[in-house]
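In this view, the complex is presented without one of its protein chains, the others remaining in place.
All chains are identified by letter, namely A, B and C, in their written order; residue positions are counted from 1 within each chain.
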């Protein structure tokens, strides 16, 4: 097969409005194991949305958008179901911004010969394919954005806002985009390891070719900005899809408010959907009860769900969408905090 | 809390007819990872049901019925969506037959002190509670059935049929029962490790108190009987929930037909829902491709789904129920093969 | 490659006497996570061996002997480090007895095409190959043994003893064999799902060709016999490699003594090496604390270790071998309990 024959069927993003998961979640609630855990997690997310004093932070890790979950998050943004996002770089840049530039993800298979794919410049994510030449365009678009900005330190939040502005100017070449919707709705997106993705390629290209004057990404400022949001809103609920840096970073802001002598309460609600195991002691699978020992997460409303996110996240968000507590919420527009 | 205060909220069995999972499965089909795998698995199960020459064998392992999946299997039996069942003992005896005697499973928590539960004679399955005194009644009912049968070797299939007959005489004290529905529809149930459950307690009580003349459970005959079904029906599809002995036993019958010089084709369709990992080399997580090297499973239509069954199985079966291929199927009544 | 070219490098069984794991276990003891858990588990196993009143039951599940762990168990038997064994059938028949007949397991790869292996009649276990034609000889040897025995119900323990007798007559064609060593040392081996392996093929061949008079395998008697051992020895420690039926069956005997009005204490010591997860609620990954709620395992000395057994079991047993508490133990010879 030649390259194009491998890249025929595109990943389609699930539309959580097109089906109503409420009867399923209602049934799961009186079962056991992960069905019941998923129902409990969904109930906690609904509780966050229904709590007038609570801001919702979504954390994202794993190849979620290449897998078809992008529009779930777009719907959350557009319906005031999330107030801030903390993510890995790949999701935001290589997957969302990439699609906004008009590129696609393709249905592949984990059983293909990877050396052959490399020769074709097809990158594989488990069972999904990406055209590496298109990814290079994405990298260079980031470089182009950097080249056109004032050379000074930026938080990732600030840079991603500029990516949204870029899309606003050029027009998005796909139906929906998280970067674009977040730009429009004032939902800040933080990527604490911003150079660890396609953006990194663009940024080193920028720095390499502008050795005298270049912009930089200040990861400390990311942390300070997210802490300012926590200081601002006080009560928070966190919906974590996967673990990694976004999970840790977001939990840490509670402690950060103390460090700034502006103590705010622990995250009042916390949900994590993950397949990570707690038994290697790593953060990704660590329990939310453990996070409580650190003073980060309250244990009253917390639930881990052991399940892969493409299956579980659409059920959780579809239930919340149809349950409708978001209708009484307003856009927090935390982006405004950072604009003069 | 006293014992009764721990045993208040009962597990409710999910009704896959009460919601329609088709739009969800349809959306999962163009996503990635386990959502797509679950859609593929569901499509294969639908293919089994739509293949006029194919008999469907369901294998069950894990604490599935105590978790609320009992009625899913009852609906499969009553709507000709399954022709034979191979299971662990706990599911059939400690959970299904137990509920048919009028007992319940209770919503519990994994965070309770197990020594305290032991003092209260409450048995815990992860987040579910059972009254151990009620389990003893179940054990003794098996002993009573054994005491009233002719003392000779029985297959587990034969003994479970007698348990169905017992329920038919006494009346089931719960809404639905797999043992009872299978008895009525002629769906044979095999439990290859039959003494490894509540039945074992009843049977050793029987043998201990009837030292001269007692019945025995011939596990070789189980294997011979399931092989006879494979010889009879030739084309088979297997839907495996969990792994363990039921998975291995059912895959093995293909080879068994060769051993009897009555060669039949590999299982034409195969699906497994499991969280087991392949990397320890054990059978439960071994891939269906690996099973193909053994000549047991054809690789054309096979799919593993990594996900916990309380979440995934209801979606798969609800889709198949509403897709409706079962309407054109007839009851195989394989039980008749073993009756003169 | 032709068949022989795939079957060149044989699996070699690790010799836990050839290295001393004590300094490693000593270092693991003051670390964290699974290193510390493995040290704790090893300490508990040493405690079992050092407890004069304690009998040790070893449970085996997973493809352990094809992976090179056979001689670990032989050394345990020959040095009085285990008093009874409960296993899956594949380990005892397809792997140990198979090698005793002079056949081998071969180093393979999980990345080979399984359809190609099937054409060559090579069976794959993850990264290990078996010659299927040799497995057929193993099946038929079981049939031959069955044909030469009195046609009546046998426990698996009794039949495996006859397999040991067969090897004693013919001579083993490999360096070491668990079936043979256990036969000689009077260590009973139970396989609760005895027809779920190569033995099943041999036994249905026997029953199919001897329709009037054939032997059967009484799985209830297995349970009764293991319970008799528990009644006899009272204090027990269990070392579980993997989960499955052997884990459940062995834990259940405590309750079985109550059912026979011969109450014996819970298993005093319990260790499990496994990669199974507790979050699907299945028995294989269920915690030993959970088993305590059932009255099966005491919680004072129990430890789960999350790790694959080829890595962890040799370290644990090597430590115990060199620590040397077995030197003061005598052979329990529980086989004698069942001989007149």
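The working rule: a residue touches a chain if its C-beta (ideal position, glycine included) is under 8 Å from a C-beta of that chain, and two chains touch if they have at least 3 such contacts.
For clarity, every value in this text was computed on a predicted model and none was experimentally measured.
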Counting contacts across the entire complex, name the shown chains the missing chain touches.
-> A, B, C
Contact with the hidden chain, among A:42, A:55, A:227 or A:303, goes to A:227
Identify the residue among A:147, A:174 or A:216 that touches the chain left out of the display.
-> A:216
Touching the hidden chain, out of A:128, A:141, A:272 or A:303, is A:128
Give the residue, chosen from A:193, A:233 or A:270, that touches the chain omitted from the document.
-> A:193
Chain C residues touching the omitted chain (full complex) = 9-15, 18-19, 21, 23-24, 27-28, 30-36, 38, 63, 66-69, 105, 107, 125-128, 275, 306-308, 310-312, 314-315
Footprint left on chain A by the chain that the document does not show | 61-63, 66-67, 88, 90, 110, 114-115, 117-118, 122-128, 132, 136, 139, 153, 192-197, 200-201, 203-208, 216-224, 227, 242, 244-245, 248-249, 252, 255-256, 259-260, 275-284, 286, 289-290, 292-295, 299, 308-310
Even though one chain is not shown, chain B touches it at residues 32-34, 277, 279-281, 306
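Assume only the chains that are shown with their structure count from here on.
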Tell me the angle, as a multiple of 5 degrees, of the rotation that maps chain A onto chain B over the C-alpha atoms.
-> 180
Gap in Å, rounded to a whole number, between the CA centres of chain C and chain B = 25
Would you mind pulling out the distance in Å between where the CA atoms of chain A average out and where those of chain B do?
-> 39
Inter-chain centre distance, chain A versus chain C - centres from mean C-alpha coordinates, in Å | 47
Sites on chain C at which at least two other chains make contact | 277, 279-281
